[in-house]
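The other protein chains are all here in position, but one chain of the complex has been omitted.
Chain lettering (A and B) follows the sequence in which the chains are written, and residue indices restart at 1 in each chain.
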Amino acid sequence: MKQLRAAVELEELRARILSQRKPEKSCISICGGTGCHAYRCEDVAKAFKNEIKRQGLSKQVDLKVTGCHGFCERGPLVVIYPKKIFYQRVTPNDAPEIISETVLKGNIIDRLLYADPVSGKKVHFESDVPFYKGQQRFVFGSNGLIDPTNIEDYLAVGGYSALSKVLFEMQPVGVIEEIRKSGLRGRGGGGFPTAAKWESCRNAPSIDDIRYVICNADEGDPGAYMDRSLLEGNPHSVIEGMIIGAYAIGSHHGYVYVRHEYPLAVTNLSMALEQARAYGLLGEGILGSGFDFDIKISRGGGAFICGESTALMASLEGKIGEPRPKHIHTVVSGLNGKPSNLNNVETWANVPLIINRGANWYSQIGTEGSKGTKIFSLVGKINNTGLIEVPMGITLREIIYDIGGGVPNGKSFKAVQTGGPSGGCIPESLTDLPVDFDRLTEAGSMMGSGGMIVMDEDTCMVDIARYFIKFLTEESCGKCVPCREGLDRMLDILTDITEGKGKEEDIELLEELGDVIKEASLCALGGTAPNPVLSTIRYFRDEYEAHIRQKRCPAGVCKALITFTVDEEKCNGCRVCARECPEGAISGEKKEPHTIDQEKCIKCGLCRDSCKFEAIIVS
Amino acid sequence: MVELTIDGVRTIALEGTTVLEAATEMGIIIPTLCYHPALSPYGACRVCIVEVVKGNRSSLEASCTLPVEDGQVILTNSEKVRKTRELIVELLLASCPNSKTLQDMAANMGINKVRFKIKDRGCILCGLCVRYCKEQMKSGGIGFIGRGTSRRVATAFDVTPEECRNCGGCEWICPVCERACTAGNLIDGVCGGCQNLIPVETCPVCTGCSESVGPQGHKVY
Partner (left out) sequence: MKSDCEKVAAIVIKYGGNHDSLISILQDIQSEYHFLPEDALRAVASQLDLPLIQVYGVATFFKAFSLKQRGEHMVSVCLGTACHVRRAPAVLDEVKRQLGIEPGETTEDMRFSLETVNCLGACALGPILVVDGKYHGQMSPGKIKKALRKGKRNPEG
């Protein structure tokens, strides 16, 4: 490949790519995201490949394994272009039929269609699936169209045109101004205005004029995987955003700090970087403009704290991820003591969009203080698990019921946890809350990177608070006392409560500890860590009190407070549970109701899982 | 030079110095644990927190790492500061009850009970030894390992490092090793011995702290 040396060469190449692609040609697009991978989508892809070869159709039919389409619940997902027929839960055995019926004859295979759980109506096309209908997929939408290992796919959807526009038509300060007008705020959690950050970094003095641009892909929030899906599915959008940012800031060195648990993201990103370099879109004299910028990948070592900017930069320097006080901001003195601008994956991916479609267009989406769209991972006790991109200001109700399809198994919705481990739980009574940076903070939670974990009546809020504090205790770097010792003591108290050893004064002590940890900790991890406890006390105090006063877990979760018994009406004495029980705690005559010896029971739940008659009662 | 207000008193300080240094200069005593004037500030123990007032909002910051700024308004002993500081010392006492430095500090603050389970880790992770070894002895044989509650001060593979010159500085500077509380029987995690106000002849627990007891009985800070 000859390197592109002018804006016009890029457009010529794009025209050539588009001329070779016929929009009416059949294309089988298979979701290769994380969720579908776990459903063995690669076997499905292999089956299609073999079938296309066997039927000698390689000229007529394209096959594409793309990034995450979002609707992980129904994977493996397959979309047949040009009509965009949407098939779900596809197995390798379905491949021959899909090719001979749908691709060649245009017939729809009924059993692979998605059925609306409410109306039972079968849906033919991707855009008609309720999960996708309520979304506005500007940042994430290209994922289903792009093979992330092929830069030409990105160019075909208009890729790198924003970069070309910036390099040849805009001044660096003009770029910052455009971002400011768009109202873009950091998608990594804090919601800091992106343009202000870029400007401070640009204006920070640097003796040797070295400035760094860093992409935070150390997505550590459990239950959030949108950054990974973007990096895996559309790495060039992140790279393009970073180059634009570097041009605006005046930086020539970039880093992507990516979690080591994301091997596919590393592979796809490395490939994308190589291709961008080969096309002259990265490296020296980008597109012949005289602007140099290159990006290195750095794999994180597995530490939640490295999402914090100073800890991340320490880790980039080969040190332990320990934060330092931020009285001097990293935009002034960050990596190696140089001005360093850190934004997360989703923020960078928003940048080309803003440049291409303009700040005015962008700022019309969203609310007063929060512009644009946000990608959330909607997970937990929800019918439609997956990644969604919605405009800021959408209500929780729309997300959970319209897009998410509500809570499964007829259970009732209790709360939604947002903002990752340091976020908070928002109760059912606040489901009409519009989702944006400021409203979530007011409700005692936060935006965080965009995890949304739905909880139902079977979720114990004290147990959830304990879960998050345990996570944070293990992930705290251990440097400062309030975070290290305070969280450990919170965990002790919460463990006591879940084990029925809670004391009346525990709730007040938790609140006191929470306030001190929030106020006195060194970094944002400690500064937000008590949120799960404080927000659950605020909205679910009655559950804490039930554990403490009545030694009862209303949701039936806390092992020490529940008992397993047999429903004599339902038990038919099949003996399956007795065989499964590892402690021999279940006895009874064949075909007679059994009983559980409470002394021996270890509450492992194997009996409940093995019972086909729902005869095991947990109370 | 910058001008700031500490506890209602206007003062000037050199740019690049910290609020702790400025307060000390004025004779205001802010308790510290991980701070040492000869070592780089670390900001880990958070005992030296002060309240930084900005309009009708305020935040707590560790004064040892907080640079002085023009127009800053600082409170070193407000109710919010005292309450927070006391809980921090209480947390430290629960994890390291046998430090005389800590017990004295607790007595001075009037802490008479530790509400948490005692888990004696024998170290407050102030990092004085780590910084002493690295910055003063230019050795760097000891450091922090692990993270969270498993974090501890250690040498690599727990063997004496090649760099160690047996200077003993790490023990000398340690608020636990060098100044151990020997009262033995702690009640609710608190010793209350040397620093309490009871005259020496009636002090019920006074056993091993003679070093800080002057001829008139107990030293009161």
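One rule holds in what follows: contacts are C-beta pairs under 8 Å (C-beta built on N, C-alpha and C of every residue); 3 or more make two chains touch, one makes a residue touch a chain.
Here the structure is a predicted model, which means the values were calculated and not measured.
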{"item": "Among the chains presented, those that the missing one touches", "value": "A, B"}
{"item": "Hidden partner chain, touching residue among A:Leu430, A:Cys604 or A:Ile617", "value": "A:Cys604"}
{"item": "Contact residue for the chain not shown (choose from A:Tyr81, A:Tyr160, A:Tyr247 or A:Phe304)", "value": "A:Phe304"}
{"item": "Listed residues A:Pro23, A:Gly56, A:Gly290 or A:Gly318, member touching the removed chain", "value": "A:Gly318"}
{"item": "Touching residues (missing chain, whole complex) on chain A", "value": "34-35, 37-39, 72-73, 75, 220-225, 228-229, 260-262, 298-304, 315-321, 377, 379-381, 385-386, 417, 421, 451, 453, 455, 459, 464, 467-468, 471, 477, 580, 582, 602, 604-606, 609-610"}
{"item": "Contact set of chain B toward the excluded chain (per top definition)", "value": "140-147, 154-157, 161-163"}
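One rule holds in what follows: only the chains that are shown with their structure count from here on.
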{"item": "Distance from chain B to chain A - Cα centre to Cα centre, in angstrom", "value": "41"}
{"item": "Complex contact set, residues of chain A against chain B", "value": "303, 305, 320, 322, 324-325, 327-328, 473-482, 484-486, 488-489, 492, 509, 512-513, 515-516, 519-522"}
{"item": "Residues of chain B defined as touching chain A within the complex", "value": "43-47, 49, 59-62, 65-67, 80, 83-84, 87-88, 91-92, 94-95, 115-117, 124-125, 144, 146-151"}
